[in-house]
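Apart from one protein chain that is not included, each protein chain of the complex appears where it belongs.
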Amino acid sequence: MRIVVCIKQVPATTAEKRYTADLRLDRASAEAVINPLDEYAIEQALRLQESGAVETVGFLSMGPEQAAEALRRALAMGGDDATLVTDRALAGADEWATARVLAAALDRLAPDIALMGMASDDARGSLVPGAVAALRGLPLLSYGAELSVAGAHARIRRLTAAGFDVIEAPLPVVATVTDQVGEPRYASLKGIMAAKRKPMETWSLADLGLAAADLHGAALTRVVEARKPEAKPPTERVENASPDEAVGRIADWLAARKLI
Amino acid sequence: MTYRPTADHDELRAVVRQLADERIAPRAAEIDERAEFPWDLKELLARQDLLGTCFPARFGGTELDDIGQAILVEEVARADATTSLIPIVQKLGSLPIIVAGSEEQQARYFPRLASGEWLAAFGLTEAGAGSDVAGVRMRARRDGDAYVLSGSKRFITHGSIANLVTIFALTDPEAGGRKGMSAFIVETDTPGFSSPRLEHKMGIRGSPTAELHFDDVRVPAANRLGEEGAGFAIAMATLDRSRLSIAAQAVGIAAGALDFALAYAGQREQFGERLAEMQGIQFLLADMGSQTEAARQLTYAAAAAVDAGAPDLAYWTSCAKLIAGDTAMRVTTDAVQVLGGYGYVSEYPVERMMRDAKITQLYEGTQQIQRIIVARQLLRRAGVGRAAKPGDRA
Partner (left out) sequence: MGKDVAFLAEYSAGGAARSALELAAGAAALARQSGGIAVALAYGPGSGKAGELGAAGAVKVVVLGDAPAPAITFAAAASAVVAELRPLALMAPATPNGRDLAAALVGLLGLPAFGPVRAVSIEGGNVRSEQATLQGSVITSSEPVEGAPQPAVVLVLPSTFTPAEGGSGTATVTPAPAGEPGPFGRATVVESHPAEAAVANLEEASVIVAGGRGVGSAEGFAPLHELAAALGGAVGASRAAADAGWVPYQLQIGQTGKVVKPALYVGCGISGAIQHRVGMQTAENVLAINKDPDAPIGEFADLFVVGDLFTIVPKLTAEIRRRKGT
């Protein structure tokens, strides 16, 4: 039984240093090497391996050469091997191109479960898992609070507005998990040292039997404009007022905006 | 002494920083306020293999080089000085066994120390013997195949929670401290051992600093490190290496204070502009930053000297501890200054960092002792050292 976890490296942007409400330095998630939501998928895969339900765990990432760092970090958390798909033609790849490439790579790796996190950072659409499943002709088990394996089936527990459902599909599947799976582990020092010895392969588009033309030039979408958001009027503040005064001002504010 | 941090060092730093930001920093204020040892963080560090860095791989350690160990301590201290003492003291207490222990003694104890299952502590200082190491009074009287230890130690970091303490006592009181001291491994559950009292301190308050009493504690002769009379040399060899950890700790404390001051300057507005736009503040921050970097680079150079087994490594580690300790005190004091009144109140972390920084000028050899070591080496190199006296170290 083999799981391949697809991870994405979030670019290391320099975060503005600030301190939090409880007066600690704020570590913006943008500094993480691995997209934080993918760490939950890694954690789920490693737990399944530790429980014996899964024999091997591999990692797959599509990105620039630097994405190898994210794969090394994943290997430092655990797992057995990693594959990086990198190609200049993939710069600026949109969701469909990404799905196309990942699907081709996953077809070659042929895991029982292709596992991904919920969504990539900065509120992107999280369409890649469903598109990958469609391209590979496999069932999708998405938004799992927990993933388990039973015989030749995989199942997830998905929270709904009205409780939770258990959804099952025969292997092989594509699956995604949420942050409900539990806290991801930190890479241990022995893990970091062991990661260097674990195999990592690098594939180009040609290795996948794809050409740039197959991807419509990597992006079907283009940005036509980028601007700063509308300047909001400065925050109105109510301070040093008695509770009754504050309540009066709030109610007036609500009334002025036709909210009550 | 030149060195080059590797990609592995960068990876280690990134991993420890993430762990420190997410798990250690949020606990720092509480640890200081309650003066409670953070057992949860000790477990976390142990699980991440971060307490076994100075032990050989064959005993379950990770044999991390001294630069890597410095980076580890620096990143933890950046979040919390108290927590950084956990790996620091694990190494300090174990160093006598590392430098002078037999293969059998190492095999007996290192596995449990490397895994963090056991904690170690270093028992040298006494009420009347601080800087004057040779002034140790504790006795170790030979009795058959054991030694009977009697006396007290004071200011022993983690002495009250350690499973094992490396103890220095006089086997030959007539010969005095330099020639008559021996080193022993004492398991703290041995009858007669007690730690009745803890100090109330200015800083590193979550780290228990204990008085240790030895009431005729019997220690097997197999627990003596090296020959009788080798104790002083073992203690010096230990401190020559362990003071590097303090340098790294001081760099980390300074870095944490600098980070906070930078963030504050970027947010606080007075007179219609942010502090970060004001030259006066910029100058303060520049001094803090450049001095912290200088201390950091010197610490890494000293680590490289230790890794290379340089004959003058004591000079290097003394320089590093001297510079880094003074830098930490200066930078944390300036961080409080940047925050103004807010820097003085416990709601903000810099006053704690300033209180924590002070110890780096005091323990593992005061700054004055470091100056003696550095001066001696400088003068010797210049050919103006004093004539050797009997009992001098080489």
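Going by the order they are written in, the chains are A and B; count residues from 1 in each one.
In this text, a contact is a pair of C-beta atoms (placed from the backbone, for glycine too) under 8 Å apart; a residue touches a chain by one contact, two chains touch by 3 or more.
Note that this is a predicted model, so its numbers are computed, not measured.
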| item | value |
| --- | --- |
| Partner chains on view for the chain not depicted | A |
| Listed residues A:D38, A:E69 or A:E95, member touching the removed chain | A:E95 |
| Residue numbers in subunit A that touch the chain omitted from display | 20-22, 26, 28-29, 37, 94-96, 99-100, 103, 118, 122-123, 125-135, 137-143, 145, 155, 159-170, 173, 178-180, 216-217, 219-229, 232-233, 235-241, 243-244, 246-251, 253-255, 257, 259-260 |
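Note that only the chains that are shown with their structure count from here on.
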| item | value |
| --- | --- |
| CA centroid of subunit A to CA centroid of subunit B, Å | 40 |
| Parts of subunit B lying in touch with subunit A, wherever the complex brings them together | 8, 11-12, 14-15, 18-19, 21-22, 25-26, 29, 47-50, 52-53, 62, 64, 259-260, 262-264, 266-267, 347-349 |
| Residues of subunit A defined as touching subunit B within the complex | 16-19, 22-27, 32-33, 69, 72-73, 76, 186-193, 196 |
